[in-house]
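In this view, the complex is presented without one of its protein chains, the others remaining in place.
Letters A, B and C mark the chains as written, and numbering starts fresh at 1 in each.
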Amino acid sequence: MDSVITVIVGLIQVLVILALAPLLTGIIRKTKARTQKRIGASILQPYYDLLKLVRKDEVISDQTSWIFRACPWINFTTMTTAAFFIPVFLAYTPFGLVGDLILVIGLFALGRFFTMLAGLDVASSFGGLGSSREMMISSLLEPALFLSIFVVAITYGGTNLSTLISASSNSSFLPHPQILFAAIGLFIIILGETGRLPFDNPATHLELTMVHETMILEYSGKSLALMEWSQSIKQIILFTLMINIFVPWGISSSILLSTLVIGFLTFIGKISLFGIFVAFLESSVAKWRLFRIPDLIAIAIATSMIGIVLCYL
Amino acid sequence: MDTIQFDILTISGAILLIATFGIVATRGFMDWLNAYRYQSIVLSGVTAIIGYVTGIWEIYIAAGLTLVIKSIIIPKVLTYVTRKLEIEFKLETNPYVSIRASVIISALLVALSYFLIQQIPFKADQIVNAYLPVSMAQFFIGLFVLVNRRTVLSQVVGLLIIENGLFLFAMALTHGVSLLIEIGIFVDILVGILISSILLFRISRTFDSLDVGKLENLRDD
Amino acid sequence: MDNLISNLTILFLLLPPVVGACLITILKKKRVIGIITICAASLMLVQVLFLVSRIISQKTITAFGNAFYVDSLSAVILLSISVVGFVAALYSKNYMGRQYDNGTVDDKHIVRYYQGFNVFLLTMLVVPIANNLGVMWVMVEATTLVSVLLIMLYFKENAIEAAWKYLIIATVGLSFALIGTVFFYYANINTSPSEDAMNWTGMVHNAKLFDPNLVKIAFVFILVGFGTKAGLAPMHTWLPDAHSEAPTPVSAVLSGVLLNCAFYGIIRFHIISSVSIGPGFSNQLLIILAVVSIAIAAASIYFQKDMKRMLAYSSVEHMGLISLGIGFGGLLGIYGAILQIINHAIAKPLMFFASGTISQKYDAKAMSKIKGIIKVMPVTGILFLIGGLALVGMPPFNIFVSEFMILSSGFKSGQFVAVSIVILFLVVTFAVFLRHLIKMIFGSPLSEMKKSEMGKLAILPMAILGSLVVILGMYIPEQLQILIQNASTIINSGGFA
Partner (left out) sequence: MISNLILFQIPILLFVIGALSGLLSRNSRLARPMIFVPSMIGSIFTIVFSIGIITGTQLKLVIPHILPLFDLEIFVDGISAFFMLIIGLVSFAVSLYSIGYSKEYEIQKRISAFGFLFNIFILSMILVVSSNNSFFFLIFWELMSLVSFFLVIYDHDKEENLKSGMTYLVMTHLGTAFIFTSFVLGYVQTGSFSFDSFRHGSTGFPLLVKNLVFVFAFIGFGTKAGMVPLHVWLPKAHPSAPSNVSALMSAVMIKIGIYGMIRTIFDFSGFGASPDFAWWGMLLVSIGSASAIIGVLYAVVERDIKRALAFSSIENIGIILVGLGLSVVFTSFHLTAFAVLALVASMYHTINHAVFKGLLFMGAGSVVSVTHTKNIEHLGGLVKQMPWTSLLFLIGAISISGLPPFNGFISEWFTLQALLSSYHIPSTILQISIAFASLPFALTIGIAAATFVKLFGMTFLSKTRSKNIVNIKEVPRSMILGMSILAAVCVLFGVVPYLGTSLISTAFHMSFQQSSPLDFISVQNSSGKSFANLSIPVVVIILSSVSIAIFGFIRVLSGHTKKTTYSTWDCGFGSLNERMEYTPTSLSQPIRAVFKVFFKPHNQTEKESFGENPYLLKTVKVETMIKNIFEEMLYTPIVSSFVFFFDKVRKLQTGKINAYLLYIMITLVLLLLFVRLSNNG
């Protein structure tokens, strides 16, 4: 009986992620608009966009193959599957035994793999440009991400997210100074992975600056909706990971309605705050030149490496 | 008695060396042949002395053979072969090392052979004591002549010096016990000289020269 | 009775080349003399096989009093002489026929060639069976003289040059060998004057009593002397010239067998020296010369332009390897060295034959002009490739086995520096040799060429040798194993199996 409830809670966590993903995007956009002295669209605007897009007819390039068409579905499926392994307001998830953090990264990579292919499939130079930049950024982010995970996993005893977040929620990070370094590293990486400034400007359509947008430039209708949605899911998953690993305060460690509700509310609060923080940060920096981005990633790698040394000393 | 005998041996060895130096010091082919002839005569004398000292009669035969083959037949053959050659072929004009230096080096080689031979125990065999270093010196001088001289003819002469050294060496050490082998060696040498004469002839015909400098087509660099 | 059989065996062994040479001198018919030579060589081969089978059962044979002495070591050399002699005779028929058709040689030359060939075989046959070391020396010198005549057969400039260098260097070298021999003899008569003091059997018998200093000096002379003839560096300089300028069948015999005969001399004296002062001294010298030979051969192959010259340098390398095996000692190393003697005698003639055929087809000896052999003459090409791979020590061909043994014994005997240098240079040789070979065999010919072989009689000897190369790489018949085993025991344990 317990396990059934656990599974149900786990599924609820997945649904929460799916449902809240556009909201997070909305919050960030709204905050950014406010910082730029604009009123901005409603924070629910992403939901309206998705609904509108899903109902629209599609235009598909005649150069494309099935890969282009399959890509949104694959992206959405992988992101959603990744969501299964993420503890959101409960410190563990019943699917923790099925896959770990590395699998989550793998699923992200699978989605990105197809996105890059789709970018190439349209035979325009935009797509190639986006894929080319994404290739560079993602291949550099991968080791940085792994190193920061290395720190976290060794500190909290596992890449299994249930173990990891349970352990982090039970301990203060004061005895683990390395966690701070990992947090810096992971934060930079998350900015890169989600395509935020200074890596990428999600709001621009200028070929000099854009990365992710170029790859999905040819999408329209429900394909575009799926692509946008999965991007927000990825974003919320990464943000959730960040807050649950480094600021696990208030997360429920058992299946009690009360703690779950507290957990959920603190989660909403933390993630919104985090989103607002990111939005403020984005407003204060400019997009970096493409070839300066490796410098940023190098900082992430360096901090993670210091973290590793601290782990063992 | 022994000292006298030893003195005779030593002196004859010295004469032989001087004869060898004669070959080193000369330039013309006919001079060499003459020097070689004298050296061979000395050699047969030395052989006879060995025969006398050891009292083995076969050595006298060897001495006689030496006299006949080396001082008569071989010079004749060489004269016959080279008779048609123009005179400048027969002159060693520019050896690698000048004649004067050659003589000095030859002297050094004699010293070297004494040095190298020292360690061998001779059981007070005076013949060996006297002649072994001399024969060694002959080898080295012969080899030096081969290395130093630039005409085909002088190389044949160098070969002949080595053969003489060889003969003396064999005589001194073995007292000519196995005559059969001595004869075999003689025949080999003779045939060798014959073949080299044929080659000499061929070389002069084909290359129109007897300079070994012409024989440098086969090389790697 | 047994004695009589022995005498007859030796007599019949020496008879075929003698009779062959006489018949050729009498008949002088171009068509017949080739066949006579083949018959003589095959008779000789049969005789040797018979002799070898007796050696395997009896271990030693002495004949004509003590004049001839055959043991397993001699038998190995005899075997290589007769096999190579036989295939060379076979090959000569086709090769000289074509040379005649080209107008390169005339009737007189051909007669002289076959006479020389038979006499050459005869002189080589006597070398390993003579008990008297003086006779052995005389015969080695005789091989030089005969082969000089064979090399200068064509009267071409290069041939004469090569013959001259060969004659002078080999004669000088061999005179040192004679000095060494006489030194040993002197050592022997100083210990026990006896009738057979010059005989090998007698020398080995007394060797323990020899004066060590004398033995050392004598062995140095022997090594330099016979080493010159055997092509050990740095006395090898005549070898590439002579081997490349001789008529191809003669090159094959020179390289495949004559070097072995000279090396046989070194081995015999090595045994005496080992018995006398222990193997350490002679081993050391052999290893030094071997390493120098292998290094110089490896380095020289790189810049070669002429196919046969390259093969000649490869002979230097293999003589180095044989010397190395003997030098490393131990049953394994010596076994490897003897096996190497046989293997080299098989593989090198194969390469010379193939290169001769290829030269005739392409009308060139320069490797840069030869390309795409495998397209023009597939069978020869494959045999050439097999031979080449064998020479660089590629399994599954025969030389790999012997090289494996030799190098292993190097480690076993603790000569790590020597064996490391050798391995390095073997790899270098492998690279440089194959580089030339592959460029010739593969690719496309520079000009259009008709795809055809050079006749069955040209292929047959190569095919025989080629199959031996492959078979001996994976399987050595038990009889041969015993023979080599006995021969190695002779070297390893002081003269007698």
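We take it that a contact is a pair of C-beta atoms (placed from the backbone, for glycine too) under 8 Å apart; a residue touches a chain by one contact, two chains touch by 3 or more.
None of these values were measured; they are calculated from a predicted model.
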* Partners of the unshown chain among those that are drawn -> A, B, C
* Identified contact with the non-displayed chain, of A:61, A:171, A:204 or A:253 -> A:61
* Which listed residue (A:41, A:136, A:180 or A:276) would be found touching the missing chain in the intact complex? -> A:136
* Structure fact -> Of C:105, C:122 or C:389, the residue that touches the missing chain is C:389
* Structure fact -> Logged for subunit A, residues touching the omitted partner chain are 51, 54-63, 65-67, 73, 76-78, 80-81, 84, 95-100, 102-103, 106-107, 109-110, 112-113, 116-117, 120-129, 131-133, 135-136, 138-143, 145-147, 150, 153-154, 157-160, 162-163, 217-218, 221-222, 225-226, 290-291, 294, 301, 305, 308-309, 311-313
* To do: Considering the whole complex rather than only what is displayed, give the residues of subunit C touching the chain that is not shown.
  => 164-165, 168-169, 172-173, 176, 213, 216-217, 220-221, 223-224, 228, 234-235, 237-238, 240, 285, 295-296, 299-300, 302-303, 332, 335, 339, 374, 389, 394-396, 400-401, 404-405, 407-408, 411-412, 423, 426-428, 430-432, 434-435, 438-439, 442-444, 473-476, 478, 481, 484-485
* On subunit B, residues whose C-beta touches the chain left out of the figure -> 96, 112, 115-116, 118-119, 140, 143-144, 146-150, 155, 212-213, 215-221
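Everything that follows uses one rule, which is that only the chains that are shown with their structure count from here on.
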* In graph terms, nodes being chains and edges touches, is this line, ring, star, complete or other? -> other
* Asked: Which two chains are joined by the greatest number of C-beta pairs in contact?
  -> B-C
* **Separation of subunit B from subunit C, taking each centre as the mean of its C-alpha atoms, in whole Å** => 31
* **Length of the line joining the C-alpha centres of subunit A and subunit B, rounded to whole Å** => 99
* Distance-wise, how many Å sit between the C-alpha centres of subunit A and subunit C, to the nearest whole number? -> 78
* Structure fact -> subunit A residues touching 2+ other chains are none
* **Residues on subunit C engaged by subunit B in the complex (per definition of touch)** => 132, 134-135, 137-138, 141-142, 145, 148-149, 152, 155, 157-158, 160-165, 167-168, 171-172, 175-176, 178-179, 182-183, 185-186, 189-190, 197-198, 211, 213-214, 217, 240-241, 244-245, 300, 303-304
* Asked: What residues of subunit B sit close enough to touch subunit C in their complex?
  -> 116, 119-121, 123, 128, 139, 143, 146, 152, 155, 159, 162-163, 166, 169-170, 173-174, 177-178, 180-181, 184-185, 187-188, 191-192, 195-196, 199, 202-203, 206-207, 215-218, 220
